[in-house]
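This is the structure I want to talk about, given as structure tokens.
All protein chains but one are shown in place.
Just so it is clear, A, B and C label the chains in written order, and each chain counts residues from 1 on its own.
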Amino acid sequence: MKRDRKGLSLLFWLFSSLITLFPIYWMFVVSAKSRVELFGAPTFLIKSFFSENYWATLTNTSFQGYMFNSIVIATSNALLVTTLSLFATYALSRYKLSGKENIFFWTITNRMAPPAAFLLPLFLLYTQVFVVGDWKMFDTRIGLILLYCVFNLPFAIWTMRGVVDAIPQELDEAAFVDGASTWQVILHVILPLARPGLAVTGILTWVFAWNEYLFAATLTSVHARTITTGLAEFVTVTGTNWGQMAATAMLTLIPAIIFLSLVQKHIVAGLTFGAVKG
Amino acid sequence: MRPQSVGWLFMAPTLVILFVFGVLPFVYVLVISFFDWNSFAADPTMRFSGVQNYRDLVFDTGYLMSLWNTLKFGVFAVASEIVLGYFLAQLFMRNFPLKSFFRTIHTLPLMIAPVAVGATWRLMTVPGLGPIPYYLDKWFGYDYLISRYAGQAFFTTVVMDVWHWTPLVTLTLLAALSSMPKEPFEQAQIDGANKLQTFWYVTLPLLKPAILAAVFIRLMDAMRTVDEVWMLTGGGPAAATRYVGLYIWRVVFPKTDYGYGSAMSLITLYLTIVMCWLLYAGLVARRDLRKPE
Amino acid sequence: MSGLKRMLLGAAVAGLLVGAGPARADFWSDAAKGLEGTTIHGVSESTPPSNYVKDVLAPAFTKATGIKVEFEATSWDQMYDKAIKDMEANTGIYDFVYIEQDIVYSYLSRDFLVDITKSLAEKPNLKAPDFDPAMFTTFVNYFKGDKGDIFGVPMEAFIKVYLYRKDLFEDPAAKEAFKAKYGYDLAVAKTHQQYKDIADFFTAWGKEKGIELWGSTVQAHTGHPASWYEFFESIAPTFGVYNWGIDASKNYAATVEHGGSMNSPESKKALEYWLSLLPDAPPESTASTWDEVAATFAAGRTAQGLVYGENAAWIATNDTKSKVVGKVGVALPPLEPGVLEAAESGKGYIGYYDGGAFGIPHSSKNKDAALLFLEYIAQPSVQADWAVAGSRITHQATYDDPKVVAQDAKTDGYYTLMKNDGRLFAGAPPYPFHAQVREATAPFFYQAITGELSASDALDQMAAAAEKELTKLGYRK
């Protein structure tokens, strides 16, 4: 009986993985084909590997730069956002701030704006307002890192709020009684307990920042361009270079998977969490 | 012992960033929305036009249709994602061989940029060449032409969105499930509750904040989807998948109709806020706010 | 870019540096005195000609002058958007921008661009000895202002031609079957009826033989402006409907009622004809932009089609991208009677002359350096390699270069066709409201493709929408 269920569950996971992986597999198939092979009857198997798609991206120095920018921007943004959101939700949860429900709701609304129309004011801000001497915020990494907070902070605050609220107040009260400072409480009481939530928030904010297209495309030019805007370079009037685009997309998966595996184990850490509380 | 000022201090960086990068552009867009401004009109300067943009907007059937389509898209996609995501999260709470491997696989779609997701799905569904239409036709004789039939295109965008974003829901719910206290479940077991009752009276209330967070985040993201659908169908066939984000994008970029686009953005933002607020007030705040302090 | 191509380009740079020789190097370094170390910043679409500038010409220019070039190659939409934002807000991010032929009137109407002729007259020390605007092909006329001054240096130009499969058209079995069915010889179509017959014939032929072959490409994407362009730039003119059916002299009228021709009987006939080709087109046609049309043809899935000329070279020569190498024929598009005569007398045109140029925005802060760069890429000596790499020709000296002549033979005379008959083609009409009218009318056009609207209804609504938009913009009084 038990063995049967195990087999069944394995079968289920294999099947659902197949569905999940198919589009990614197809991306891989496309990345391994030359352009002329794409326009013919589709085949599921790869007959030959057209490695030029990969080499073209790997040896292209501007793409190396884009990849580096993406990693720096996404990681800094994720760190910044998780830290700020932990502070913010701690404040929302533990302090009696006047009108805090309204502030909370207002922070969330920042994510709702359709981005297209907001690009113009941001472009003006970045090129004409945030200017110090020769330095403009336009086409800088810090510009994107801060901007991504606008849609990532609301998300992070919302997710983290439930997590921080769920941590029993008695725990930090007890720490305060023991003479701990607010910093110490956050660092030694809240942070360990909020780890699963923080990990998920970190992953998702990282992903949102990593994948963002419209802002990055408009507010960067050469120096701070990210890999997603690089992907759009393959769509041209003389032909979308599907193969190289897919190959580049496959390559962007590698840092993402590394980051994911680094952070994901913290989610599992939460499994013992119930015991702490009980 | 805990002065408000410390709390505000913790909030401050968040508020400052959101003010500078969120509120300032908002104010600009608000001002622009009362102007008639198109770079390539006969008169390219900004002219105050009162509420004319809004007046045009309430009669713009294209815009209203795209709002309606977006709403349908959002509801279908988000509902499927929540159900599927909850289901998967529950399954991931169990122990089975190769668990972390499968979990990684089920998170992968999230890691792909929407532009690339749109491109991949486009290549999978392009009539005649993509494997899906090709084999549907070959094996079942089914005519799957998303560039021709509106219903199929709509359905495909929903499936693509579900494929891409269900992992987000799974992860959020998984985190919430794993940090859930064990007590209430043990209590329910002692009280002799069956599975459905446990789900309804214990799991669901405890999960509510996480589920709501997922619903809201997904709903607002669905309301402003641009990249994926733009790559997949370009908003076609005709206006079938021209969701509001895409519609605004077309007005602001190619048409350079900044005033009208701003008004459109604000009304979309307004509707999203009202929708979320109603949900929020109805589902979350209601009980909390009525609670005596 | 492929490794092989990269190597070739490398060789080209080397050749260029040696060939362009010390004599000219003097001018460049003299002219750039005092400008060394400045950085100019440009934006363009990432097409092969642009990438050639980015990868080959820009480094060579830096070597010759000491001026650094930062070149942003991006997608079509982004390029427009950012160039316009920069010039509109006068921020001066870009020192040179790509100007597509169809947007130049918008830019000129806003006086966004620097008058190159005038600038060079004012600063003779910057004028390169071999820079001569008269040496460009007629394409440069699109970048001239009222007084004949140039505002852009052409960097790519193509015509949209009729490509057909020589091997199929010359297949004896096909010839015989065609003659038996239609009563005349299978040959390159001169009229729309012939084109349609051939399309029907080869679609049936493909079905019969069980091969993936259809009669014609149709660039009919239902959510992308490419389909709109195919109709107004390549199909409508062959029926005698010019300038999108909008008449500027009659208060920008579009409807027949007000004197326009967007919904004229000829226009409706043209749309009906074009839609009638859809059943003869492979299934991907309703998801095809300019790009997929070329790829479809290159994959050997259609017997004929209208394809942008920038693709002609790789379709005919590059066997990693194309299955029809050596089997491609090039001809003028099929026409209604009288249209060719009208085009020859200068009253009309028979298809689309597309391309772009680099111009300098007024907002630029390094105009001198940018000017030098534009002159640099306009040198006769760099044109031939560039033409071979990007199948573009903007300079008259290019046609006779042995490399181009060799390429011409491989592409069944595409370059010769461009040289001799280029004058019969025309770019987009000189309207500053290009994208605005396109966006306003395109939704109805897509509905015609999906069959929600009939050709006649769609054009009626489009004409009305165009007039409404023009009134809103203030052009139509």
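Everything that follows uses one rule, which is that a contact is a pair of C-beta atoms (placed from the backbone, for glycine too) under 8 Å apart; a residue touches a chain by one contact, two chains touch by 3 or more.
As a convention for this text, contacts and distances are computed from a predicted model.
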item	value
Name of the absent chain as recorded in UniProt (options "Predicted small integral membrane protein", "NADH-quinone oxidoreductase subunit H", "phosphoenolpyruvate--glycerone phosphotransferase" or "Dihydroxyacetone kinase")	"Predicted small integral membrane protein"
Shown chains that the omitted chain touches within the full complex	A, B
Touch list for subunit B against the chain that is not drawn	4, 51, 54-55, 58-59, 267, 270, 274, 277, 281, 285-286, 289-290, 293
Absent-chain interface as seen on subunit A, which is shown	96, 98-99, 101-102
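The working rule: only the chains that are shown with their structure count from here on.
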item	value
Euclidean distance of C-alpha centroids - subunit B vs subunit C, Å	38
Shared interface positions of subunit C, touching two or more other chains	81, 292
Multi-partner residues of subunit B (at least 2 other chains)	129, 251, 253
In the complex with subunit A, residue positions of subunit B that touch it	1-2, 4, 6-11, 13-15, 17-18, 20-22, 24-26, 28-29, 32, 88, 91, 94, 96-98, 100, 102-117, 119-121, 123-124, 129-131, 134-135, 163, 168, 171-172, 174-176, 178-183, 209-210, 213, 216-217, 220-221, 223-224, 226-227, 244-245, 248-249, 251-253, 258, 261-262, 264-266, 268-269, 272-273, 276-277, 280, 285, 288-289
Subunit B partner contacts - residues on subunit C that touch it in the complex	77, 80-81, 84, 88, 106, 109-110, 221-225, 282-284, 286-287, 292, 432-436, 438-440, 443, 446-447, 449-450, 452, 472-475
Interfacial residue positions of subunit A with respect to subunit B in the complex	6, 9-10, 12-13, 16-17, 20-21, 23-24, 26-27, 30, 38-42, 44, 84-85, 87-88, 90-92, 94-98, 101, 103, 105, 107-122, 124-125, 146-147, 149-150, 153-155, 157-159, 161-163, 165-166, 176, 182, 193, 196-197, 199-200, 203-204, 207, 210-211, 213-214, 227-228, 231-232, 240, 242, 245-246, 249, 252-253, 256-257, 260-261, 264, 267-268, 270-271, 273-275, 277-278
